[in-house]
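Just one protein chain is left out here, and the rest sit where they should.
Right, chain A next:
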Amino acid sequence: MSCLDTIADYGLRSIGIGERVLPRGDGIGLCEQFTLIGSGLIWNVYFGALALLFGFVFATALALAKASPRAALRKPAEWFVFVFRGSPLFIQFFVTYEALVLLPQGGLHLGGLTIPTGWVTSAWSGALFVLFLNTSAYAAEIFYGALRAVPKGDLEAADAYGLTGWARFRRVVWPTMLRLAWPAYTNEAIFLFHATTLVFFSSFPAYQQRGDALYYAKYFADKTFDPFIPYPIAAFYFVLVTLTIIGIFGVINRRLNRHLPQAARPRLRIRPQLIR
């Protein structure tokens, strides 16, 4: 069987398209490992991209709430950030999974309306939800720090132009906040993608062996008893993902800072701060 056949069979295996039975025994070659682990990467990108997208909006709201003078807004935001930044993501997965499992099997009955609950315990929804909350908390802390670092002069200039409320936020505060937060936020995005590898090692089941890159890497390592091939392959894919993120965020960074003179533009530096 040529490598192209393998790619046709297993390229989309992680989302349930193609050959059903995973390669085993002598059927495991370099090509199978590359294809299947790469196929699993679809899940990592799915979790990372969606959590980041939803999290970005929620984190902005959280950061504003945390910086609010009103305790009714500030306190819940502070607690949310404290709980999700102070505890391991791994435990958050377990807690959420066990809580979701306790929902009634037949669905929630709300005034004659039945909301099905079966889907919330699967990884695509439940794990995404946890990752979304988690990255929101981390990003909120970054945005909060940036919000407090918005130069006073910018705000005074906004006042001088007669900008208030939403217009002031949209046109002065928010862009400056993003500009200041962007290097740290890039870092957060990278480590969020790395954290997606935990999903299938917590309680969330890999339905019909549809897992992420590390799930398949571990599958191969367990089957061949040779860790020196699948894990470096997974590592290789993640280096590619990391470089892609740096590329995309770098473009956005340039756009955010396009009004500054060349030398004054902050460069992105990747600093490790992972595992939650």
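We take it that a residue touches a chain if its C-beta (ideal position, glycine included) is under 8 Å from a C-beta of that chain, and two chains touch if they have at least 3 such contacts; residues count from 1.
FYI, contacts and distances are computed from a predicted model.
Undergrad: Pick from "STAS domain-containing protein", "Imidazole glycerol phosphate synthase subunit HisF", "ATP-binding cassette domain-containing protein" or "ABC transporter permease" the UniProt protein name of the chain that isn't shown here.
TA: "ABC transporter permease"
Undergrad: Specify the residue from the set A:Ile7, A:Leu36, A:Leu89 or A:Ala189 that touches the hidden chain.
TA: A:Leu89
Undergrad: Of the residues A:Leu4, A:Val57 or A:Ala99, which one touches the chain left out of the display?
TA: Answering carefully, the residue with contact to the hidden chain is A:Ala99.
Undergrad: Under the stated touch rule, tell me which residues of chain A contact the chain that is not displayed.
TA: Spelled out for chain A, the touching residues are 25-26, 28, 82-83, 86-92, 94-95, 98-99, 101-102, 190, 193-195, 197-198, 201, 214, 217-218, 221, 223-228, 231, 234-235, 238-239, 242-243, 270-276.
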